[in-house]
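With one protein chain removed, the remaining protein chains of the complex are shown where they sit.
Up next is subunit A:
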Amino acid sequence: MTDSRTRRALAVFVVVLTGLVAGSSALDRVGHLPLAAPAPADAALALQTNLAYHSVLAADLMRSRIRGDEDLARAAEGAVARNTDAMRDLVGAVLGDQWAEEFRLLWSAHVTALSNYSSGVEDPGARDAARAALSTFEGDLAGFLATGSRGRLSREAARAAAYLHVDHLMRQADAYAARDYARADQLYREGYAHTFALGETIAAALLGPAGAEALREPGWRLRSQLARLLGEHVVLAVAATRAGVTNAPDFAAAGEAVNANTRDLAGAIDTLFGAAAAQGFQSLWADHVDQLMAYTGGVAAGDAGRREAAVNRLKAFEREFAAFLSTATAGRLPATALAGTLLTHDQMLMAQIDAYAGKQYEQAHDSAYSTYHHMGEVAGDLALAFSGTLGDRAPAGGSQTGYGGTAGHHGPR
């Protein structure tokens, strides 16, 4: 019991941590322990990850409404609100408190409209009203971003981006309501990718030239791109295990979305380390996902033996995968520490599965949120190690690509 209380307390701190990761702690808004403004690179990444997570939570909220699962919808609303607060704090850290509150109000209005849209899937009047509210939001957000960025992001470009975000969410809801789960999950992924990229665009505009310069650093770009891919692994694994543990009809599509992310991850490793490494990576990663699904099946069936077998096989994965990455990065990622990190990742995902199976939806959302942000930290560690390893392999200096046969000629050089 004491151990359980300790773990619950730690979980609360992890939730607080997500605010810190966002660049400005929840503590700021209650007037305690104000933190310094985040570095541009951190602020931009926090905006990317939180904005992308918003798209996931908003879609989850809309799907809960469509299914008529009010308990789940209420928990999703709470998660969306916490995510909104994290983004509000980030906006406040960059632009100031007045801007932060204005952002929160208009952002919350669009969450409400999205929820109303999904609640009214069979009510044309409600849908039209929600659409009108969302159109107003698109204009309001565009004005907010154009003004806040002093015109560095045009109103037209901002409005187009907001429109696309809303469009992804409405269309995934339509597809989900029509039980076209493959289409719904395709839009789920597109919405995540769009908002992640939008986070960089907004950050570059709000942070100004110096901030935008920081976002052009190759090391930051790799960190951001790994955070996108690995964060997507978390959100898709969460969605699939939730569908799996309840034997929901959208499981097949959710599982295929996880597989699509796995293929993207393997493609990324191919880019960075070559085809042989990518194949080794994918074999191990596939084992990881398979065992998470096996654990999910064990929970769904109430079979403690299957759960335990999956946990044991995950331990093997954690050791082997840590050794694989440690070797690939010439020891920059210590295998023992990395195995511990992977264990934490797996434990967090399994805690999320357990909570969801037990209909403890708020706890499930907290676990998912913590897992997502934890993966963002892991992405930072990987990016640093990958950059160092591959930097050592980059050619030195320029190329000797000329013999002088046209030297002195008036040519295009």
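Convention: a residue touches a chain if its C-beta (ideal position, glycine included) is under 8 Å from a C-beta of that chain, and two chains touch if they have at least 3 such contacts; residues count from 1.
The rule we apply is simple: contacts and distances are computed from a predicted model.
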The complex's invisible chain, by UniProt name, from "ABC transporter substrate-binding protein", "Rubredoxin-like zinc ribbon domain", "Cytochrome C oxidase subunit IV" or "Class F sortase": "Class F sortase"
Candidates A:G96, A:G151 or A:G358 - the one touching the absent chain: A:G358
Touching residues (missing chain, whole complex) on subunit A: 4, 7-8, 10-14, 16-17, 20-21, 25, 27, 30, 32-33, 218-219, 221-222, 225-226, 229, 240-241, 243-247, 251-252, 255, 258-260, 262-264, 266-268, 270-272, 275, 278, 282-283, 285-287, 289-290, 293, 296-297, 299-302, 304, 307, 337, 340-341, 344, 347-348, 350-358, 360, 363, 366-367, 370-371, 374, 377-378, 380-381, 386-387, 390-391, 393-408, 411-413
